[in-house]
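As you look at this complex, bear in mind that one protein chain is not there, while each of the others sits in place.
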Amino acid sequence: MVGATGYTGRKLLRILAGHPRVRVAFATSARESGRRLLDVYPECGCLRELTLISPDRAGTLAVDAIFLALGHGEAIQFLKTYPRLSSTRVVDLSADFRFRSTALFRKTYGLAAPAALNRKFVYGLTEVFREKIHRARHVANPGCYPTSVLLPLYPLLAGKILRLAGPISVTSASGASGAGATPKPETRFCDIDGNFGAYKPLREHRHLPEMEEVLSPFKSRLNFTPHLLPIRDGIFSDIHIPLARVPAGLEKRIQDTWRSFYRDCPFVKPVAHLPRLSEVVGTNLAKFTVRIEARTNTVLILSVIDNLIKGAAGQAVQNLNVLFGWPEETGLAGRF
Amino acid sequence: MVGATGYTGRKLLRILAGHPRVRVAFATSARESGRRLLDVYPECGCLRELTLISPDRAGTLAVDAIFLALGHGEAIQFLKTYPRLSSTRVVDLSADFRFRSTALFRKTYGLAAPAALNRKFVYGLTEVFREKIHRARHVANPGCYPTSVLLPLYPLLAGKILRLAGPISVTSASGASGAGATPKPETRFCDIDGNFGAYKPLREHRHLPEMEEVLSPFKSRLNFTPHLLPIRDGIFSDIHIPLARVPAGLEKRIQDTWRSFYRDCPFVKPVAHLPRLSEVVGTNLAKFTVRIEARTNTVLILSVIDNLIKGAAGQAVQNLNVLFGWPEETGLAGRF
Amino acid sequence: MVGATGYTGRKLLRILAGHPRVRVAFATSARESGRRLLDVYPECGCLRELTLISPDRAGTLAVDAIFLALGHGEAIQFLKTYPRLSSTRVVDLSADFRFRSTALFRKTYGLAAPAALNRKFVYGLTEVFREKIHRARHVANPGCYPTSVLLPLYPLLAGKILRLAGPISVTSASGASGAGATPKPETRFCDIDGNFGAYKPLREHRHLPEMEEVLSPFKSRLNFTPHLLPIRDGIFSDIHIPLARVPAGLEKRIQDTWRSFYRDCPFVKPVAHLPRLSEVVGTNLAKFTVRIEARTNTVLILSVIDNLIKGAAGQAVQNLNVLFGWPEETGLAGRF
Partner (left out) sequence: MVGATGYTGRKLLRILAGHPRVRVAFATSARESGRRLLDVYPECGCLRELTLISPDRAGTLAVDAIFLALGHGEAIQFLKTYPRLSSTRVVDLSADFRFRSTALFRKTYGLAAPAALNRKFVYGLTEVFREKIHRARHVANPGCYPTSVLLPLYPLLAGKILRLAGPISVTSASGASGAGATPKPETRFCDIDGNFGAYKPLREHRHLPEMEEVLSPFKSRLNFTPHLLPIRDGIFSDIHIPLARVPAGLEKRIQDTWRSFYRDCPFVKPVAHLPRLSEVVGTNLAKFTVRIEARTNTVLILSVIDNLIKGAAGQAVQNLNVLFGWPEETGLAGRF
C-alpha cells in the first residue's frame, strides 16, 4: 500500500493487519522510508515487522491489488508513472478519480485527470454502486463527508420519495483526523480543544461538487457547511430537506425505502433512535435516522460514520472485498 | 441571589464578585446552605467568605435587586410566596416569564404563570429590548439558544431585509454546561468526551416556541435542532434562511443593518470572518457573520456566544445594569 | 454474566460478543432488566438481541462459568445466596475476594468475606499467577491500579534485582471510566474536562493494601497517589524506586528479567521507548519501560494499561481462558 503515514494510511494498515485474506506486501512512506513500522506506529500489531519503503519502489512490485493513500494529484502521477498497473486492482483513496467529469474535477481541484485513466474508475460508494465496483478493476474511494450524506440520501432521491421544494442544506461536523496528519496551526491541540467552528461554508468545500455530481440525475441542489469538532474521529451530518408538502406516512416510507435498499448490508443501519458518534466510531458502520416536521414541511436526516473507517480506510477495504468477490464484511467486523 | 449552586448561579456569582456597583447580600443553595462559598467553590474570589443560606430565607431580606437562578416553575413559586418583591428589581434566569402568552408557556412547560405577574416581566434580550427593560422592574432573561439566534436574526426580519421562501432551519451546538449541574447519565464525562449528537430535533426543544414568539411579528417559521458538544461552554448556531431570490448587494445590506442596529453595543459584534467559539467563551460577547449562496438562494448566518455568560449570567447582569441605568458594560468587560 | 450496566460489565460484554468459545447465556441488570441489550447499548454487536434479566434470576441458571461485575460486597452476597455455584467457574471483578487475609479485607472495605469461600479464590494477575489460576475454579480479578503496578514490579522484587533504600512511590493517573458509571458530581463532563487532580493520596486508596499484600513476601513499603485524567480510558503509573546504589548494568538486568518472566506472554510488553496510553487503550496490552538515574540512585518504571480491559474485563476473560485451558489470547487479540 502506498502512503502509510497519513491518518488514513495508518488506519488502513491497522485494518489490513487483521484481514484474513490479505497479506501486506509493502507499505510506503516518503518521510519514514527505511524505518520499521513497529517504530513508527507502536500499535500496528502483527504488521509491525514490516519496513516502510520509499514510494518510488512501490510501482514496480508485483501485487494483486494496491491501495493508494496519497495526496490529491499524487495518485494521478503515480498511475501515469506505472502504466502497467492498469491491469492491477487499485483502490485510490484520494479525490483524483472521484469525478465522472474531468472538467468538474479540474475546476474543483485544479488538477488534470487523464480521461482514459479516469474512465477506468468506478465511484466506490460500496452499497450503492456494488455491482459496478464488482465488474471494475479501479475504484475511486468516496470522500468522508459525501459518504455520510449520500448513503441516506441516494435511495430516497433515486426512489423519488421526496418532492423537493428548495435546496437541501447539509451541516456536517468532523473530528480533527479529517484535517490530516500534517502539523499546522489549525490542528494544534490548543486550537481545537474546547473549540468549535465552521469552515468553507455553503459552496466552498470540494466535497460539495462530488456530492452534487453523484446526485445529478435527481436535480437537487445542495448547501454544505462543514464544522470542526474537538474529537479525533467521526462525522455527523444534519440534512435538512424542504418539501412542497409532507404526505401521510412519509416517515414510514422513508424507513421502508432504506430497509429495502440496504437489506443484507452489514454496515449500513437505518435506525429509529437519534444516533450519536459513539455508536460508530472505531467501526465501519453507517447509521442514520429521519425526523419529519409537518408544520414546516421539512425532512431532517441525521447521519453518523467514522470518517477514517466508513469514510475512508474501511470503505476502501470493503471495496477490495467487492473487487475480489469476498464477503463484504471480511476483515471489517471488528473495531479499529 | 437565589440559586447559587447551578452552573448559571455559579457563573453569576463570579461575575458579581467583580462588579463595582454590586454588593452580594446573600446567596442561597437548598443543598449547600450553611457552608461557606469558599468551601463549595474554591475559585469564587472575593465573595468566598459569603455563607450560603437556605432559599426560604431569601424572600424576606431587604435588597435593591434579586437574581433568581432556579429551576423552571420555582421562580413562579418564589414570587408567589413573596408578593412584596413585586416592587423590587428582579432578573429571573428561568423560563417562567419568558413568554408573552401564558397559554403558550403552559403548553410548552406544563406550568401556569400568573397572568398579572407575567405582565410585569419584559423579555431581556438586552440590545433588542433595552428601552423596555430600562422602564421595567422585572426582566425574564432569555434562553441561551434563543440569544444566539435572535441577536443576528431579529434586526434582519424587523428591517424587512429578507424575503423568506420557506422555513428558517437552525442547527445549534452547545457545550455540556448547558445540560445543567445535576448529575445524570447524559452529562457523565464518558458519555460526552469524543462524542457528538443531536437531541430534541426540529420542534421538540422548548427554546423553539420562545424564539418563534419573539419573531411572531415577522411571520417566519423555524426548525431548530440542538446538539451536544464535547466542550464545557459555548453555543454555535448555523442559521439557514431560504430566499425567493438573492438581490444584488444583500451581504453588504445585512452587515450594514447589523452595524446600524448594534452601533454602540459593546458586546454584540457583527464580523466579516467565520467566528469560532474560542473568540467568545469566557466573555459576554456575541459574534456573528453572514454568507450568501446565490446558486441556491440561501443566506447562512453563523453565530457564537458563551451559553453561561451572554446566554445566561452575563446578559442577566447586563439587564441589571440597564434596570439601574448604569453603563451596560459595568462589571462585564473581563473574562469569567 | 452478572452486572452488565457498569462500564466494566459493558466492556466485558463487548469482548465476550466476539469470543469464539463463549456463548453469553444471560446478562443481568438490576436497573435495566427486561430491556433488550440492543436498546441499552446500541454498540454491542451480535449480542444485541440478548434481553437483560434481573440479577436474582442469574444464580439459578445452568452455565459453565459466571462473571460477576457487581459492586463491592455484592459478590459475597451473591455467592452466599447461591452456594451451588461453588463448583462453577467464577471470575469476580469486584474486590470481595482479592485479599488472602479476610482481616485486611475487612479493615480496607469494611466487609466480611467468609473465610471458606475466600480460600477458594486465586488472585487473578494472569501472567504472574497463571499456574494457580489454571488449577482453581474461582478467580478474584485484580484492581486496575494494582495490575499496572504489579506487572512490572513483581518480577523485579521476586527476582531480587533491586536493593530498596526506602519506600516505593507510585503516582498513577486514570481515565474517568475508572470512577464508575453511577452519575455523581465528580464524573460530570464539566468537572473533568480541562482538569486534573489527585485523590486519596499516599495511603487512602484501597488499592494500596491490595498491592502491598501481593508484594508482602518482598518487604517493600509503598506510597500510592492516584489522579483523575480528562480522558475516558487508560492508566499510567510512575513508579519511583530508591536504591542504596545503582549497580552497573542494572537497566539491562531489569529488561532481561522482564523479557524472561514474560516470555511467550502475548499481552505484556516490556519496551525500550517511553510508552503512552494511546498504545494500549482499547487493547488487553500492558507496556512498561525503565529509566535509571545513578546521580540519585533511583529506578523509574513507567507503565500503561487500559483500565477497563487489562485492568478489568480483558484480564477477566484472560483468566477465563486460563481456567478452561484455552490459548490465553482467545477472543482478546482485537480492539474493544
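So that you can tell them apart, the chains are marked A, B and C in the order they are listed, and the count of residues begins at 1 in each.
One rule holds for everything that comes next: a residue touches a chain if its C-beta (ideal position, glycine included) is under 8 Å from a C-beta of that chain, and two chains touch if they have at least 3 such contacts.
The structure presented is a predicted model; accordingly, all values stated were derived computationally and were not measured.
The residue from A:115, A:181 or A:272 that touches the chain not shown here is A:181. When the missing chain is restored to the complex, the residue among C:55, C:178 or C:234 that touches it is C:234. In the complete assembly, the contact with the undisplayed chain comes from C:169, out of C:33, C:51, C:88 or C:169. Considering the whole complex, the residue from C:16, C:179, C:302 or C:317 that touches the absent chain is C:302.
The omitted chain makes contact with chain C at the following residues, 165-167, 169, 171, 173, 191, 193-199, 201-203, 221-223, 225, 227, 229-232, 234, 236, 238, 240, 242, 274-278, 281, 291-293, 295-298, 300, 302, 304. In the full complex, chain A contacts the hidden chain through residues 7, 176-177, 181, 183-185, 187-194, 230-232.
Where chain B meets the missing chain, the touching residues are 18, 42-43, 193-194, 271, 273, 275, 278-279, 282-283, 334-336.
One rule holds in what follows: only the chains that are shown with their structure count from here on.
Compare each chain's C-alpha centroid with the centroid of every protein C-alpha atom shown, and the nearest one belongs to A. In this assembly, the C-alpha centroid of chain B lies 46 Å from the C-alpha centroid of chain C.
In this assembly, the C-alpha centroid of chain A lies 39 Å from the C-alpha centroid of chain B. If you average the CA atoms of chain A and of chain C, the two centres end up 38 Å from each other. Residue numbers of chain A whose C-beta contacts span two or more other chains: 193-194, 275, 278.
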